[in-house]
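To keep things clear, I will list the structure first and then write my remarks on it.
The complex appears here minus one protein chain, its other protein chains still in place.
Now for chain A:
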Amino acid sequence: MSTTQTTGVEDPAVAEATSHADLTAGQRSIKDVLFYVGMLASLGIAFTALVALIALMLVQGWPRLNLDLITHFPSSIPARAGAESAVLGSIWVVGFTALFTIPLGVAAAVYLEEFADKQRWYNRLIELNIQNLAAVPSIVYGILGLGLIVQAAGLGQVVLAASLTLTLLVLPTVIIAAREAIRAVPDSIRAGSLALGATQWQTVWRQVLPASVPGIATGVILALSRAIGEAAPLVLLGGLTFIQFNPSGLDSPFTVLPIQIFNWVSRPQDEFEVLAAAAGVVLLVILLAMNSIAILVRNRFQRRW
């Protein structure tokens, strides 16, 4: 967003102001110190919680953190249970979500940034609507999926229904990220292309989009990492069923990793708690990998104009 620009501009001023303030450092009161400590404490508490959470998952899940976890199917006997169908289910569901989301999200972003006349009421409506959708609770998307996709459209509780529901869920995020990436391409590039006789679409396709790919890719990966951790909407789509086989197509019943974790957490036996923690670590590792790729793409390929 505009933060980076603003901070970039104002930083020298702040630094200057700081040095002025330092002239009066002798008068720094106990309140100033307490305030500073308080701020550090808020960051400290947040980071401590994060570290505690990761440590807990690792310690609890350690006994079951081995390949058996992802090469066995769920079972009512804890010692034999694994999350193979859940891991593969997650890959299927999120894979198709990516397939649907990327073209739709980029197309909508291109329209809003490159073609839409911002004065028109319908374009403003679309924009406001996307902002609103981004903050609709995920379980409401589950209700949408249950009512319209599973029941009204008659798809049933299958991979395709889950992918479509998650697509609608992450689309606003993807559109917002893609728009920012497209907006960051300077107008001189567009003007140059148009001046050479390219049409508007040729300009978008050959200049603007290639230049904004890193930003779009970062946004897409982050949105998909949200999709992969999402359990609430899929609970409504029948993702909690006991599934001892891997998905074989769009029409096959499914379960996903977060729901498998939920299933194990809600069982009374301690062994399942260990499994839940171990599966949680797997999920966190997948997310970590996706986020690292996103950061790598951003730092490696993003151009500063």
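Just so it is clear, contacts are C-beta pairs under 8 Å (C-beta built on N, C-alpha and C of every residue); 3 or more make two chains touch, one makes a residue touch a chain; residues count from 1.
One rule holds in what follows: contacts and distances are computed from a predicted model.
Missing from the rendering is one chain, named in UniProt as "Phosphate transport system permease protein" (options: "Phosphate transport system permease protein", "3-methyl-2-oxobutanoate dehydrogenase (2-methylpropanoyl-transferring)", "Amidohydrolase family protein" or "Ferredoxin").
In the complete complex, the hidden chain is touched by one of A:A116, A:V213, A:L250 or A:I293, namely A:A116. Among the residues A:T97, A:S163, A:S225 or A:T255, only A:S225 touches the chain that is left out of the figure. Remark: the residues of chain A touching the chain excluded from display are 1-3, 6-7, 9-11, 13-14, 16-18, 20-21, 24, 27-29, 31-32, 35-36, 38-43, 45-47, 49-50, 52-53, 56-57, 60, 103-105, 107-108, 110-112, 115-116, 125-126, 128-133, 135-144, 146-148, 151-152, 168, 171-172, 175, 196-202, 222, 225-226, 228-232, 235-236, 238, 240, 258-259, 261-262, 265-266, 273, 276-277, 280, 283-284, 287, 291, 295.
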